[in-house]
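One structure is given below, encoded as structure tokens.
All protein chains but one are shown at their positions in the complex.
Every chain is named by a letter (A, B and C) in the order it is written, and numbering of its residues begins at 1.
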Amino acid sequence: MKLNRKLLWMLCICLLMAFPVNFEANAQEESASDAVDTTGIPPAPPVNVQAMDKPNDNGHGIVITWEPSPDEDRAEDGVIGYSLYRSDEKDGDYTEVRTIAAGMYSIDYEGEVYKYEDQDDREKIGSNPNPDFLEKGKTYYYKIQTTTATGLTSEFSEPVSAAPRGDWFHTGKTSYFIAIIIYFALVLTYIRQAKKGVHLYIRPIGGIEAIDNAIGRATEMGRPILFVLGTGSAADIATIAGYTILARVAKKTAEYQIPVLVPVNEPVVMSVAQETVRAAYAEAGRPDLYDEKNIPYVTAMQFPYVAAVNGIMMREKTATNFYMGLFHAESLLLAETGATTGAIQIAGTDQPAQLPFFIAATDFTLIGEELYAASAYLSKEPLLLGPLKAQDYAKALIIFFVIIGTITLSLGWDFVANIFETSI
Amino acid sequence: MAFYDNMIDIDRRWIYLVLALAVMIPAIIPFTVPVAVTPEVNDIFQFVDTLEAGDYMFLGIDYDPSSMAELHPMCRAIMAHCFSKDINLIMCSLSQNGQGMAEQIIDEISARYNKKSGEDYCFLGYKPYFALVILTMGLNFRVTYPNDVYGVSLDEMPVMDGIRNYNDCAGVIGFESGNIADAWIAYANGRYDTPVALGVTGVMAANYYPYLQTGQLFGLMPGMKGAAEYETLFKQRLERLPEKDPSEDERMVARESMAYQTTSHIVILFFIIISNIGFFLSRKHEKKII
Amino acid sequence: MNLSGDIWVWVGALLTLSIFSFLYKDNPFYKFAEHLFVGVSAAYWMCMGIWGTLVPNLFAKLHPPLMKTILPAVAGKEPDYWYFIPLILGIMFLMRLSPKGAWISRWALAFIVGTTAGLYLTRSLRSDFIGQIQYSIIPLVTYKDGAFNFVGTISNIIIFLGVFCGLIYFFFSKEHKGAFGVASRVGIYILMITFGAGFGYTVMARISLLVGRMQYLFADWLGVISR
Partner (left out) sequence: MKRTLPLVIVFCSGILLIIQHFIPSEESEFLYTYALDWIITVGVYAIMLGIWSLIRVTVNKARRDPGERFYAITTLAGFSFMVLTGWRAESLHAGSIFMTAFNYILIPIQATIFSLLAFYVASASYRAFRARSALATVLLLTAFIVMLRLIPLGPISKANNWLVGWILMVPNLAASRAIILGVGLGMIATSMKIILGIERKYLGGD
């Protein structure tokens, strides 16, 4: 019984709470159907008009935002457009910049906010001055007028002003900036450690022994070895990795006294390659065997280069072909010709698009980063080992962020994913 | 030497010869291969096909001359399809080198279907800053393009009478060889909710499939094969029409080239199969000896 | 049969056949075409470099009136003296030809290498690094039209595992043993799928190139088929 009374009370309270709400809703409906006819009455201007310098730009942009006119959704003759006017004096002549259709709210804001970026950095178009050019540092005034479907216009909104200025840091790129600093620190730390002689472990890379075996085979057959450094420039990382492997190959060939042919397609690559081979021969104690003619410059053009290298393979009957560096469409052209001469072929490149062809046509392929790792593994140079370590730890960081990001995003939180969102 | 040893040791020159013959066959004995139509291409076709005469479509002819081989057939087929159904077209060309090429194809197809600029279609031409152009066209075409490419004011054109922006068009189909494709998705669809479909080069295709999944694109035509699929559907449509159509001599460029692709792919797959059979037989035999 | 009467078409056709002859074996015709190609392309790029780049991008900017017969559009422009820098750099670059002045050419090389290194760094950072991480963070469970999407979910899980195992495969600081080895094994399988697909997908484009050459021979030259 006691319980029942409690229930009754609660029911009463609920009813009391519900009633006024219903009542209000009814009242609103009535007032709407009772609406005054607004036809012929000019609309109100927009509210909360603001102008500010456009962030992260080169200093020729102003952002104007405003909220809808109260008359935007009125039943009769609602607002259909907002016309934006600009002047360089507060009370001067205003010229129309743009009309924005009603309802085109900015996606950058929650709720109903309009945004227009007035931006133009061209002082002249052809030889005529550009009327829309915004001068850096100069103050511009803006006002807005609304228009209804029947063409009625409102009063102008109160003028607002802003001066465009150039920015000195792009805040949208903060995550890049932090990533760069962290990575810079990692690379430098590990290079220093490697230089100090700290042992940095690198796992054996499958196929390194394939390089030595291939050289051995050329020796047995008494035929030359071909080493192609690709069609990249001297400063491309794949070419740099190529030099290191070339040094190893050249040293072995000097010991076995077989020539290594290195046709190149860039003058600078040629001089580095010559230097590398000369040093390797000296290290092997056979500087007398070094012949500059074996490392010729062929031509800088891609297909003529391929035609010439294919010719070398066919005519010199090379026993082993190495392709280590940056390759484009020539990858398969070279590797298939090499296969027809019966040469053993070992390739390595960091170009994902060319890897399928090397995988299919050569005997062994170093995939992407394996090329860098192989060169570090073979040379044990601190300058190569250090960054490889740093790359490994950066990868670990990436795995960490991807796992955390994926888990949080799957649970419906996007804050980790948003770290990597950047405005460009 | 057992026959299976021959199977794994065919001289490469035989392979070259057979492939060369395979590529020549369709040139000597022309034939067309049935093209399996993928849903993403079919969606575009059905979209256009359900429109009524007098409806509007927007075409973005935004590719460079270097990707003409793949994108020209697509553009040609869709434009012909629209004109054959008396759909009005509004077109732009947002790639710097593409306008002349776009003009060529418009002249060709419009002449075949007897369509006139200003009455049945409007070619807006090239304007720089493609992202801004795509954005402002969502407000009104007249903002960036007061005139069409021939200098005629949009206000004086019967075809543009009462047509303001994408809302007045059924949808947008872009033919893209670069990052303009992203702008159509982000602005025309993302900002204005316009239905967008794209024809892209074969190399780009893989990157745009995800947008299909999310519904940001209502269709996608990838490379030569996509073009061939559309041509197939269009051809079927033409055959179903009762009256004789001026488009009977419509050339199905992409479909024709699929014949070469099919014969040569058959050859390559055939040799792969041969080599694997030979490989298994010889290995089996080796085991027996041991 | 409608043989072409244009001598240039014949030149093109004979050169095409010479290159194709390499498929049978190396021969003097191929060797001739190869050597001709090297010479002609070198001269072509040189002329294009001079008339297409040096003249409009350098000389016309330094001294517009001098170039007005070639480029009428620049006639009224003011000279831009900033362009003395690339002119000097270019001359320094050519110093490589003299054994004594070779060291000066390193300054120009240093400018090119430094600038490209800066560009590469920021570009890779955006497209290969931050961008790839951003796209790799995807929800594992997906819904389509409010209902659980089975294929989408499986696909996203495979993408996640693929990126994870692929990165493990390229991890060099730890020997690939145990669970680590399993992940790296999965990584290499997914890599192979990619390479197989990459190979298969490009075949179509390569065949198109061959068809183009065949059409040149049979339609433009021999005229046995219509194009």
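Please note the rule applied: contacts are C-beta pairs under 8 Å (C-beta built on N, C-alpha and C of every residue); 3 or more make two chains touch, one makes a residue touch a chain.
The structure presented is a predicted model; accordingly, all values stated were derived computationally and were not measured.
Q: Just list which of the chains on display the missing one touches.
A: If we consider the entire complex, the absent chain touches A, B, C.
Q: Which residue, A:Phe177, A:Tyr201, A:Phe400 or A:Trp413, contacts the hidden chain when the whole complex is considered?
A: Answer from the full complex: A:Phe177 touches the omitted chain.
Q: Which positions on chain B touch the chain that was left off?
A: 8, 10, 12, 15-16, 19-20, 23, 33-36, 38, 205-206, 209-210, 225, 258, 261-262, 264-269, 271-272, 274-276, 279-280
Q: Even though one chain is hidden, which residues of chain C still touch it in the full complex?
A: 8-9, 11-13, 15-16, 19-20, 22-23, 31-55, 57-58, 70, 82-83, 85-86, 89-91, 93-94, 96-97, 103, 106-122, 124-125, 127-129, 132-133, 135-136, 155, 158-163, 165-167, 169-170, 187-204, 206-207, 209-210, 212-213, 216
Q: So that we can see where the missing chain sits, which residues of chain A does it touch?
A: These residues touch the chain not displayed: 56-60, 121, 136, 166-170, 173, 176-177, 180, 183-184, 187-188, 191, 234-235, 237, 240, 243, 266-268, 270-272, 274-275, 278, 296-300, 303, 306-307, 329, 332-333, 335-336, 339-340, 350, 352, 355, 357, 359-361, 367-369, 372, 383, 387, 390-391, 394-395, 398.
Here is the rule we use: only the chains that are shown with their structure count from here on.
Q: Centre to centre, using CA atoms, which chain is the farthest one from chain B?
A: A
Q: Distance from the CA centroid of chain A to that of chain C, rounded to the nearest Å?
A: Each chain's C-alpha centroid was found; their separation is 18 Å.
Q: Listing for chain B: what residues touch at least two other chains?
A: Answer for chain B, listing residues that touch two or more other chains: there are none.
Q: List the residues on chain B that touch chain A in their complex, please.
A: 12, 138-140, 143, 190-191
Q: Quick one: in the complex, what on chain A touches chain B?
A: Its residues touching chain B are 98-101, 104, 107, 340.
Q: Could you please specify the touching residues of chain C with respect to chain B in the complex?
A: 23-24, 152, 201, 203-205, 207-208, 210-211, 214-215, 218, 225
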